[in-house]
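One protein chain omitted, others in place.
Each chain carries a letter (A and B) given by its place in the written order, and its residues are counted from 1.
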Amino acid sequence: MPDTAFFPRGAGLSLNDVSRLTGCEIGEGTDPDLVVTGIGPLDHAAASDLSFFDNPRYADQLASTRAGCVIVAPKHRHLLPAGLASLVTPQVQRAFAAAGRALHPAALTPQPTYGSTGISPQAAVHPTARLEEDVTVEAFASIGPGVAIGRGTIVASGAVIAANCSVGRNCRIGAQVSLSNALLGDRVILHPGVKIGQDGFGYVPGPAGIEKVVQVGRVIIQDDVEIGANSTIDRGAVRDTVIGEGTKIDNQVQIGHNVTIGRFCIIVAQVGISGSCKIGDGVMIGGQAGISGHVTIGDRAQIAATAGLESDVPPGERWGGIPARPVRQWMREIKVLSNLTKRGRAPKVGEDE
Amino acid sequence: MPDTAFFPRGAGLSLNDVSRLTGCEIGEGTDPDLVVTGIGPLDHAAASDLSFFDNPRYADQLASTRAGCVIVAPKHRHLLPAGLASLVTPQVQRAFAAAGRALHPAALTPQPTYGSTGISPQAAVHPTARLEEDVTVEAFASIGPGVAIGRGTIVASGAVIAANCSVGRNCRIGAQVSLSNALLGDRVILHPGVKIGQDGFGYVPGPAGIEKVVQVGRVIIQDDVEIGANSTIDRGAVRDTVIGEGTKIDNQVQIGHNVTIGRFCIIVAQVGISGSCKIGDGVMIGGQAGISGHVTIGDRAQIAATAGLESDVPPGERWGGIPARPVRQWMREIKVLSNLTKRGRAPKVGEDE
Partner (left out) sequence: MPDTAFFPRGAGLSLNDVSRLTGCEIGEGTDPDLVVTGIGPLDHAAASDLSFFDNPRYADQLASTRAGCVIVAPKHRHLLPAGLASLVTPQVQRAFAAAGRALHPAALTPQPTYGSTGISPQAAVHPTARLEEDVTVEAFASIGPGVAIGRGTIVASGAVIAANCSVGRNCRIGAQVSLSNALLGDRVILHPGVKIGQDGFGYVPGPAGIEKVVQVGRVIIQDDVEIGANSTIDRGAVRDTVIGEGTKIDNQVQIGHNVTIGRFCIIVAQVGISGSCKIGDGVMIGGQAGISGHVTIGDRAQIAATAGLESDVPPGERWGGIPARPVRQWMREIKVLSNLTKRGRAPKVGEDE
């Protein structure tokens, strides 16, 4: 049951509404006019909440839940306790997610931290910045010269948008974000502390020690990208760093100069992608994986968490380990080493001879 | 010898005071009325400083130290040079730490960055925020509507506390911290750049690409928690993310949605904990370890630095490696592989047949 201080409830939706929205079937004996106003897990949901069940391990929670209605798969219908309203679909998670978005629309995007909209008198907005109507700039945010911001965008407190950046419509620029040398599309969400557009890490050894390579590229963030807290994306050296449409990036991810990432990728927390990598569409990269410079990852490939990837990955393959190799090979190697060790074979063989 | 510009000295303590405070015995020939005003390492300490010795490797530093007094274990007493004042205890580190806290109390918690206390006229404090007496809010900090802050708390410059958050008493909210959807206990320390309460990373594949799962939980931080610079803690999806009493978290740690961490855990820098993990009391997690989603770690278990943990760990066990396994097994496997390689056995065996 969401805390109404943070997630206020609206008028709610009837189960009929939810059914239409999610494609669920109304369960047997369920009143389609019953209204739910929020979502919750089985063990915490209240009578006004919609919940879901998709793991038999939690059958006892289903039996004792106080939720107003539960979304359930056809194969689990027989586990529903008598009198509990239900919505039925084979795709429980997706239906629950869709209902959650409809019941808590304000939670879909970060809200103003100070509760109000418009340009704060305590913000610094350069006279040459061009803001469309309906832009919010909170206190202590700074908008540099020549910056363009599209309508419906919120710039939170303490964010800095440096000279000549462009931000599209309905974006969310979180608290303490720094943006420079960057162009953003529409509906981009940058969570607090994201840093975009600073120098890439480029040096060459020279007679006078370490010599800097100037970084004169940009960062291009396409529509519907979401980037997690404290992630960093460097601008390109002579090319641009590009994040493709709809790609979702978690917290504390590092993306080096000249990297191009395709559309609808999922990049989990603390991943590091070195300079000049080319990542296709629909790629998934697990948490803490590290990608060496100039690596190409094909469309829909998957890189396991904590992998250290040094070579190109063909489309659709799954790689893992350090250095990364196809997951099947990696798993076999782990097993072989484990078996050798358990049997105490290897050292003995050596000693025998 | 601490730089007095940053760590000013007080009247100091007599060795008698230090002895009472730490349980040390006054060393042979030591004047109990001698006063020390600071702490320092053997090779840098001045006559006004207390130092310590617990590693025979540094016996020469002990022989030549200028420290006013040294804390030493009974077994090392014979290494003390003639005329050097001493305090004796089997628990040197703990005694030195206790003396340090008493001699430098201002260094125990972050101090105001601007030198003064009270509400800065350059801060933004929403009229509906409720601040107890003796709260400091520095310039360019922003306190949203409905926020509650307990007495003795300091909110540093550039911090943003979003609508309806609650912060307990004697907390330290560092520069550029972002806090939303969160409730904090007393004496919580958040170092600069910590981001708490932003969206968890939740998506489901859908017909229209990647669909967002709304995140309507909170972050609960219990009393005496300390969180290092630039760490990130996401709010829960339908549950809360919870950090238990007295747990200490280092810099750049990432904690996903719905994670619950018990009491008095130690989590070292750059650790990543994925969504819905359950971590017991007294757990220690080494630097850069990564924990997969939905993993349970039992009380007092220890996870080695850089581990990649994918499965549950029973209470009290020590695990390490990628993927993580009991440390003893991991160490044996490392040795087996190293032996095989040194002997050049394995490839040869293959070729012989």
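Just so it is clear, a residue touches a chain if its C-beta (ideal position, glycine included) is under 8 Å from a C-beta of that chain, and two chains touch if they have at least 3 such contacts.
Quick caveat: nothing in here was measured; it's all calculated off a predicted structure.
Undergrad: Give the residue, chosen from A:A5, A:L79 or A:V213, that touches the chain omitted from the document.
TA: Going through A:A5, A:L79 or A:V213 one by one, A:V213 is the residue touching the chain not shown.
Undergrad: Of A:F52, A:F96 or A:F140, which residue touches the hidden chain?
TA: Final answer for the missing-chain contact: A:F140.
Undergrad: Of the residues listed, A:S86, A:Q252 or A:Q302, which one is in contact with the missing chain?
TA: A:Q252
Undergrad: At which residues does subunit B meet the chain that is not included here?
TA: Residues 2-3, 5-7, 38-41, 44, 93-94, 97-98, 100-101, 104, 107-108, 110-115, 120, 122, 138-140, 156-158, 174-176, 191-193, 224, 226, 228-230, 246, 248, 250-252, 264, 266, 268-270, 287-288, 305-306, 321-322, 334, 337-338, 340-341, 346-347, 349-350 of subunit B touch the chain that is not shown.
Undergrad: In the full complex, which residues of subunit A touch the absent chain?
TA: 124, 126, 140, 142, 144-146, 158, 160-164, 176, 178, 180-181, 193, 195, 198-199, 201-206, 209-218, 230, 232, 234, 238-239, 252, 254, 256, 270, 272, 274, 288, 290, 292, 308, 322-323, 325, 329, 332-333, 335-337, 339-340, 343, 345-346, 349
Basically, only the chains that are shown with their structure count from here on.
Undergrad: Averaged over CA atoms, how far is the centre of subunit A from the centre of subunit B? Could you give it in whole Å?
TA: 27
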